[in-house]
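The other protein chains are all here in position, but one chain of the complex has been omitted.
After this line comes subunit A, so read on.
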Amino acid sequence: MSKVVFLQARNMESETLETLGPSDFSFAITKVAVAQICQTTGFRAAQSSALETLTRITTLYLQTLAKSASSRAASSGRTQSNIFDVVHALEHLSSDQGFAGASNPNGCLLASSPLLDLIKFVYSRREIPFAKPLPRRSNLSQNLPLPQNPSNSKQSPHIPTWLPGFPDPSTYTEPKTDIPSGLNWNAEVEERKHSGNEKEKKSRLGNMELPKKRERVTFRMGEAAEAKSPRLGFRVGMKNGVCRGGKRVSWQNHNLQNSKFKRPR
């Protein structure tokens, strides 16, 4: 319950500001601004916990306004918000307290009472500029330019350039495959021929990409394994067709043949 005098908040050493992390930094700046607002309201001091709580609520209010406005813009099919989105967000946040004209959905947005109250507030108040000079951020932004993707701008102008580029098309366009969906234990798996060249495979594997045509994997359930030269498969310990207890999966050098699913009787 230590009291914090507002003068101390304003005279905060700039060094302490610089040593903070990015989220703490913005929080500290907001705390100074909130302390200034409280001082003009008439308070002489504040409990540190109360000031921090109010700062937290201020940041939440800002973010809620922004999210509400941007979601309203997005639902109208726009990426950039305009004045109407902001006024809607203001009305949305003032609906808890209530305002004149809240019951009229057809009222003109530019004459909505939260906006008018805001106008009156601005005209009636004196300016309270921020106490501390903020360190210039322009140097940082020059050092880290946003990576621009030229391929995006040419082929797809609707995609912003700051998004990462599309991957190589060969990785996601495949010849038609018929992979059985999901874990269909009862499906019969047919053997596929390996048609790819050896060199192609090596080059693809060298690039850390999965080959498109891979060996099929069969799952054979049951204790009695087929002795017919199996090529590739797994065995799951089962009794009477139900997986019980020990779920040991063993790798057997089975051959891929017309391996029908068989249940032990």
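Before moving on, here are some points about what is shown:
Keep in mind that, in the parts below, contacts are C-beta pairs under 8 Å (C-beta built on N, C-alpha and C of every residue); 3 or more make two chains touch, one makes a residue touch a chain; residues count from 1.
Methods note: contacts and distances are computed from a predicted model.
In the listed set "Glutamyl-tRNA(Gln) amidotransferase subunit A, mitochondrial", "Lysosomal dipeptide transporter MFSD1", "Transcription initiation factor TFIID subunit 10" or "Coatomer subunit zeta", the entry agreeing with the UniProt name of the missing subunit chain is "Transcription initiation factor TFIID subunit 10".
For subunit A, the residues in touch with the chain missing from this view are 3, 26, 29-30, 33-34, 36-38, 40-47, 49-51, 53-54, 57-59, 61-63, 65-67, 69-70, 79-83, 86, 90, 96-97, 108, 110-111, 115, 117-119, 121-123, 125, 127-130, 134, 137.
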